[in-house]
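Missing here is one protein chain; the remaining ones are kept as they sit in the complex.
Entry: chain A
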Amino acid sequence: LPDDRKQAINLSSDRAIYENNQGVYVGNVSMSQGSLKIRADKLTIIESDRKVEKVVAEGSPAYFEQQPRAEEGVVIASAQRIEYSLAQEEILLEKNASITHQGSKISGDRVVYSGRKQMVIADGGTTEKENRVKMTLQPQAIPDSEQPESNKANEASEPTPDNALSGELR
């Protein structure tokens, strides 16, 4: 949520190490700040001037969850490495990356999600192993006023077929 960053940060883990202005939390790590939640095997908090600048979560996989806006569903992301830049409100997901929001899902080797711009950039990666970007996009609900008469009649009698758009990109 927009005011997540004004909320307190709660952290728990098995162990923690402070070194060179970094806090590294290891073992059953969970972090929460408002609607933002991260679960990982290892979490590194990078500070500058005592302010949290970046959070790097690693796991098999690590999970990230946040609700961008009150009226929207929760964004759920997972990857072996998740880098969350607080100032830019950007999440970089690397290795077995996937992000799901309101039924739409994008996965690939590398996915960047910008909460501020509400944009996702997915990349199949450069490894030989084919790691194509896969997308399943849920159709946006069309307001009744814009729907043609025939659709309305069908809708009343039969359930809507699953006409989600899905595809693969290199």
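Definition applied: a residue touches a chain if its C-beta (ideal position, glycine included) is under 8 Å from a C-beta of that chain, and two chains touch if they have at least 3 such contacts; residues count from 1.
The working rule: contacts and distances are computed from a predicted model.
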Protein name, per the UniProt record, of whichever chain is missing from view ("LPS export ABC transporter periplasmic protein LptC", "ABC-type antimicrobial peptide transport system, ATPase component", "Ubiquinol-cytochrome c reductase iron-sulfur subunit" or "L-lysine 6-oxidase"): "LPS export ABC transporter periplasmic protein LptC"
Of A:5, A:42, A:95 or A:134, the residue in touch with the unshown chain: A:5
Given A:13, A:44, A:67 or A:107, the one touching the chain that is not displayed: A:13
Contacts of chain A with the absent chain, listed as residue ranges: 5-20, 25, 50-51
